[in-house]
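All protein chains but one are shown in place.
Should a chain be cited, it is by its letter among A and B, assigned in written order, with residues numbered from 1 in that chain.
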Amino acid sequence: MAIDAADTPRTPGPVTTRTIQVTVNGVTHSSTVQNRMLLVSYLRERLRLTGTHIGCDTAHCGACTVLVDGVPVKSCNLLAVQVDGRQVQTVEGLASGGKLHPIQEAFHEEHGLQCGYCTPGMMMTSVALLARNPNPTEDEIRRGISGNLCRCTGYVNIVKAVQHAAAKTQTSVPGGH
Amino acid sequence: MYPPNFEYYAPKTVQEAIGLLDQHQGEAKVLAGGQSLIGMMKLRLAQPAALIDINRIPDLAYIREEDSSLVIGALTRTAELGRSDLVRARYPLLADAAGEIADPTVRNWGTVGGNVSHGDPGNDLPACMMALGAEFRVEGPKGARAVPARQFYQDSFVTVLQPNEVLTQVRIPQAVPGAGGAYSKMERKVGDFATAAVAVQLGLGKSGSIDLAGIGLTNVGPTAIFASAASEFLTGKTGTDADLRRAGDLAADASRPFPDNRGPVEFKKEMVRVWTRRTAARALARARGGK
Partner (left out) sequence: MAQPETVHGGIGQSILRKEDARFIRGKGNYVDDVDLPGMLFLDLVRSPYAHAKVTSIRKEKALAVPGVLAVITGADLAAAKLAWMPTLMSDTQMVLPTDEVMFQGQEVAGVVATDRYAAADGVAAVEVDYDPLPVIVDPFKALEPGAPVLRTDKGKKDNHIWHWEVGDKAATEKALKESAVVIKERFYIPRIHVSSIETCGCVAQVDAMGKLTVWMTTQAPHAIRTVFALVSGLPENQIRIISPDIGGGFGGKVPVYPGYVIAVVAALTTGQPVKWVEDRTGNLTSDSFARDYHIEAEMGATKDGKLTALRVKTLADHGYTDAAANPSKFPAGLFHIITGSYPFATAFVEVDAAYTNKPPGGIAYRCSFRVTEAAYTIERMVENMAHHLKMDPAEFRLKNFIPPEAFPFNSALGWTYDSGNYAGALKKAMAMIGYDDLRKEQAEKRRKGELMGIGISSFTEIVGAGPAKQFDILGIKMFDSAEVRIHPTGKVLARLGTKSQGQGHETTYAQILAEELGISSDNISIEEGDTDTAPYGLGTYASRSTPTSGAAAAMAARKIRAKAAKIAAQMLEVSPDDVEWKDHKFQVKGVPEKSKTMAEVAFAAYTTNPPEGQESGLEAVDYYNPPNLTFPFGSYICAVDIDKETGQVKVRRFVAVDDCGVIINPTIVDGQIHGGLTMGFAPAMMEEIPYDAEGNNRAGSFLEYLLPTAVETPKWETGKTTTPSPHHPFGAKGVGESATVGAPAAIVNAVLDALEPYGVTNIDIPLSAHKVWKAIHSKDAA
């Protein structure tokens, strides 16, 4: 990294904000946010949904992964204003009526987490992966989660967790998760 | 980690977007997927005064064949490009590339238009568009113009796109029998920019020899590089091992890589040589009807 100390920083202009309507885990919020507010900050600080984590500055680690209109995105690399009118699902929205989502049970049963920091992002990516590909091969799982970094597990049990969730979902009643 | 503030607009039409860009006189940037732009803004390497978010503009995301072309709307997510049955069946070069850009999550939001117009020499699609002989529809205050991909890139982060223009469509010559292409990306890990990546698009004539050849190189120069000598060389050839080797040599000569943690110049040029040959072989096999 080479930072040029002589760069003249932009003096912050008048604070510019926007009012957005975002549905998060099924609840619609009307919020006034700074245009520059990252989606991850909106979720963590404005809505106090701290299950989505920050792990880097360059959109590599995926700890911030949430679903926007069902699609995994890195919430550190999106502005809150970009999800105006959209649906967002975070880890807090996985369980329903007090019952854990199969992916949560699978991560627990397969020891797919250690420190837990990458886990919410991993699970959100996995949920979408299985929705699109209900019976993935190991290599498809590894490719599918390659936007999520883990330092603790070496990925072995994360793969097992996704396979476990796939098997569990297929034996459950159609129309379930 | 946090960008400075900016004004934000979400226009509903291309004309409105152009008007806003024009109004801001070079101080505004188009926000499509933002996967490159927002990253630069977080590190304060880019500090636009305004963002013009074009995601609310309808009919900018599509993949279809029309008028002897494959047309792709600029807002098409790169993940969609990779999943499109049409692209996988008839434009395997693009299907390959779509699976190599960044990582799967970034691909869900990053767009084709963004990847071709951002101007980072590490972006994967520019070399593909060069190989395919694509052209970009660029719309500005004075109307629309078509710019061939091979003439679009001037320097790192500098393209012919003016500050008050929006790239709205990519147009690629329609696939015909005997066409085949491939993209190979040598990278240190998923999510990295290429150590070297090569796009090869070939068209075989009735005799089975190569009528049309386009070779594009990623991240081995200040912009994507159209390897014209290598492309011209292959035109008219049958595609023997010696032909492909020679194409590799010429592509390596055309490359101007910079040394970095991925390796020194000599190594990167050698990788251009090797991967051009290998990618051309895959493109040829596909052109001949294989996978």
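Operating definition for what follows: contacts are C-beta pairs under 8 Å (C-beta built on N, C-alpha and C of every residue); 3 or more make two chains touch, one makes a residue touch a chain.
Because the structure is a prediction, the values reported are computed rather than measured.
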| item | value |
| --- | --- |
| Identified contact with the non-displayed chain, of B:K29, B:R171, B:R262 or B:R286 | B:R262 |
| Among A:H53, A:K74 or A:H164, residue touching the chain not depicted | A:H53 |
| Touch criterion as defined above, residue of A:V24, A:L47, A:C61 or A:L130 at the omitted chain | A:C61 |
| Interface with the undisplayed chain - residues on subunit B | 1-2, 4-5, 43-44, 103, 186, 188-193, 195, 261-264, 267, 270-271, 274-275 |
| Residues of subunit A in contact with the chain not shown | 1-5, 9-12, 15, 34, 36-37, 41, 44-45, 48-58, 60-61, 63, 90-92, 94-95, 100, 104, 107-109, 111, 113-120, 123, 138, 141-143, 145-159 |
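The criterion applied here is as follows: only the chains that are shown with their structure count from here on.
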| item | value |
| --- | --- |
| Residues of subunit B that touch subunit A when the two form their complex | 1-8, 10, 31, 34-35, 38-39, 41-44, 47, 49, 51, 53, 55, 79, 102-106, 108-109, 190-191 |
| In the complex with subunit B, residue positions of subunit A that touch it | 9-10, 12-13, 15-16, 18, 34-36, 38, 41, 57-60, 62, 65, 68, 71-74, 76-79, 81-82, 84, 125, 143-144, 146-148 |
